[in-house]
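Omission of a single protein chain aside, the complex is shown with its protein chains in their original locations.
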Amino acid sequence: MNAEYQLPEDECFVLNLGPQHPSTHGVARIKLTLDGEYICKAEPVLGYIHRMHEKMAENRTWPQFFPNTGRLDYLHALAYNQNYACLVERALAIEVPERAEYIRVITTELNRIASHMVWYGAFVLDLGGFTPLLYTFDDREQILDLLESVTGSRLTFSYFRFGGVPNDIDDDFIAGTKTFISRMRERIKMYHALITKNVILINRLKDIGFIPAEMCRKYGASGPVARGAGIDYDVRRNEPYSIYDRFEFEIPVYHEADSMARYMVRMDEILQSLRIIEQAIATLPAGPIMADKVPKLIRPPKGDYYHAVETARGRLGMRAVSDGSAIPWRLKLRTPCFSNMLIFGEACRGMLLADAVALFGSLDLVIPDVDK
Amino acid sequence: MAAYIKSILVGTWSLIAGLAITLRFVFKPVVTCQYPHAVPKIPDRYRGHIDFVYDPATCSHKCIVCGMCQKTCPSGCISLEGEKLEGAKKKTLSVYQLNFTTCSLCGLCVEACPTGALTFSKEYNLAGFDEKEYHFDLIKRLQERP
Partner (left out) sequence: MLSYLNYLNDTMPCLMAILRLIVCIVCILAFVGLNAAYLVWLERKLAGRIQRRIGPKEVGPFGLLQPLADGIKLMTKQLFLPDGIDRILYLLAPMLVMTTAFMCFVTIPFGEGLVARELDLGLLAIFAFASINVLGLLLGAWASRNKYSMISSARVVSQNVAYEIPMLLVVASLLMVTGTLNLHDIVAEQAGGFWNWNVLRLNASPLMPVAFLIFFVCTLAETNRTPFDLAEAESELVAGSFTEYGSMGFGLFFMGEYANMVVGSTLISILFLGGWNCPFGIFPGPHWLFLKLYALISTVMWIRWTFPRTTFYGLLNLSWKVLIPIALVNLLITGALVKVF
């Protein structure tokens, strides 16, 4: 569409994409102003699944907020668990045992792959291909079975604790993870042959849905969205937390800034996560899984604390203000999907509806994470 | 012109390669579990709703009515009462209600219990018509258990 030509507002028509729409993956609503099938204006409308997580944090004790963290971004729940655990550990100055750190890394990375698998299936479903969804869920099932055997839950794991992890991993888990790593590498090859190289998919993703680096900076986008635009930023490497500085892994960065770049970033990230898991399993130390000096009643000293991790969708920051009591005074969540979603309004201007759906899918949004 | 023909051939080949992959999957065994006919294996650590641990020493539960589970529950779905029986030093449990409708299956109560009286049940097939069906009376459940 000619960028300068703009239909007057009253000649466009308004289409509500959502809150009940197959491709919004939940209850996102986007108010589209359309000229034919071209988008003149897009306005994400938030808040359909707002659950007041920040306010809930101010009404319960520090450990009681744990189950909530897994419900923000249910697809990568362990990263949220990890961030909250690390945040409070930083506040209490607890040293986490080595083994617990390794277990955290292994499970979080497994969860990251599971999260990318859901995105992958759902993304291709947005593009109209149904079958890959079932294949990716098959892979995800393997991960969930592994994680279920350790954490006891399949989605909202709520697994980490302040000072470590409650359950140790066993040999079955390690053997299962090793089998999964080799299986996953084969499957990634299969996915590339089945989907990435498919000419229909390439035509739908290549050079479509630009999110340049300036736009990412303007909206604070992070994760694969920023890395697909050439911003070489990953919290795991730029501000190493836990034990990520011990592992050798690359941060995939693509400079095309189109939907295909974001797609490829995630595909490469899966392989890098496999590498991290492999190294972590090879060097897994023995020892306790829980720190000794965890107080029974969690009362972080008065102060202001911040911790950030890299989730499957970008940078998650949690800032806690403690007044020294057993209840947080304030807990601010900086969720990656919130920033990533707001980009959509600007990025999809002038696009066709079908391409906008592809762009929306390539952002990999989890709506409860947007609305908190 | 050559690039044009090449792009057509590469595109067509990518489609054929995709078809070959899905065709191969047709002849591979199914991976699904035929749910109502075959039941998946529930791992030992599965976190269902809570239940009392059967204590063979007392032929009953181990609860000492300390109320830790009630205090630690983020959703406030546990309510328990104890009463002092005549001649006994400590309280005995008289009511232990779990309101499963608000439970988020986090397992904090099980970790908080000082005597290890609580455990996770392996029940996952929970469906009903009424909210009241999910107000579990754990004492009754323990007695009904074989």
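The chains carry the letters A and B, assigned in the order they are written, with residues numbered from 1 in each.
In this text, contacts are C-beta pairs under 8 Å (C-beta built on N, C-alpha and C of every residue); 3 or more make two chains touch, one makes a residue touch a chain.
The shown structure was predicted, so the numbers you read here are calculated from the model rather than taken from an experiment.
Within the full complex, the chain left out of the display is in contact with A, B. The omitted chain makes contact with just one of the residues A:Asn83, A:Ser153 or A:Asn198: A:Asn198. Checked against the hidden chain, the listed residues A:Val27, A:Cys86 or A:Leu127 yield one contact partner: A:Leu127.
Check B:Leu19, B:Val39, B:Val95 or B:Leu126 against the missing chain and you find that the one touching it is B:Leu19. Across the interface with the omitted chain, subunit B contributes residues 8, 15, 18-19, 21-23, 25-26, 28-32, 34. Seen from subunit A, the chain kept out of the figure touches residues 13, 15, 21-23, 34, 36-37, 124-131, 134-135, 138, 194-195, 198, 200-201, 203-204, 352-355, 357.
Rule of thumb we're sticking to: only the chains that are shown with their structure count from here on.
The touching residues of subunit B, counted against subunit A in their complex, run 10-12, 14-15, 17-18, 21-22, 25, 31, 43-47, 72-74, 104-108, 111, 120.
Residues 60, 63-68, 71, 131, 135, 138, 141, 148-153, 156, 158, 161, 166-167, 190, 193-195, 197-200 of subunit A are the ones that touch subunit B when the two sit in their complex.
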